[in-house]
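With one protein chain held back, the other chains of the complex are shown just where they sit.
Showing chain A:
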Amino acid sequence: MAEPYVELKSVSKYFGSVVALKDVSFDVCPGEVHCLLGDNGAGKSTLIKTLSGVYTPDEGEIRVQGKPVRFASPADTRDSGIATVYQDLALVPLMSVARNFFLGREPMRKFGPISQFDADFANRTAYDEMSAMGIQLRDPEQPVGTLSGGERQCLAIARAVYFGAKVLILDEPTSALGVHQASVVLKLIVQSKARGIGVIFISHNVHHAYVVGDRFTLLKRGRSTGTYAKGEINRDQLLNLMAGGKELVDLEQELAKSGRNGGG
């Protein structure tokens, strides 16, 4: 396998007496989808925030392209090619797709001493970049509020990629979506992978993760229970490893028993 673009080596993070992450190692290579699975409170958020520069690890180190780094801020992380797409997607619903695409990094055009927003370039680029991800916009000037959930994800991802992301951290991108929109997002993930981008896909939905993932890391109570390649594990094993897999089986048996008792 190729050299990892970013890796965490035995990272721990404490908040007072709470052990949020303990001795977790995690990496992602270009053109790979690495799924980070775990229940609520397993430490997924802490891991993402450590990777995206919001937190600095208390122990262990972060390497980008093999070199140890210390991220000073999320902006610093973004500059080294790691982009986080949070659930709120950082979009402004009443603004146009093109303006959202370039928000904070507006393309300017000079007219003598005056420089103004290059709307043509912004419209064209937003449209092209989203087409490259497989979403055909009706109109790059339509407000983001009129886009579907999948299209919004596409906008956020295409924007990150356009501005130089080599690794995308997608925080639960499918969790708030319906079946169809979720499959749109899964296609986007495959699309990003095909373009040589490393994707860290955070989810608690094993079914979504298993479809697109190359490797799977499970977090449980702040610790990694191991990383598995797709060939090494099947969907049911993965489900059972997740917190809840075993519990659900137990619950099922219990209910079946009480159902028999009640019926009898």
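As a working rule, a residue touches a chain if its C-beta (ideal position, glycine included) is under 8 Å from a C-beta of that chain, and two chains touch if they have at least 3 such contacts; residues count from 1.
Rule of thumb we're sticking to: contacts and distances are computed from a predicted model.
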Out of "Xylose transport system permease protein XylH", "Protein-export membrane protein SecF", "DNA-binding PadR family transcriptional regulator" or "Glutathione-dependent formaldehyde dehydrogenase", the chain not pictured bears the UniProt name "Xylose transport system permease protein XylH"
Given A:Val19, A:Met95 or A:Ala132, the correct residue touching the omitted chain is A:Met95
The listed residue (A:Val19, A:Ala119 or A:Ala132) that touches the chain absent from the view is A:Ala119
Out of A:Tyr5, A:Phe26 or A:Tyr127, the sole contact with the unshown chain comes from A:Tyr127
Hidden partner sits against chain A at residues 74-75, 86, 88-95, 99, 102-106, 108, 116-117, 119-120, 123-124, 127, 136-139, 142-143, 145-146
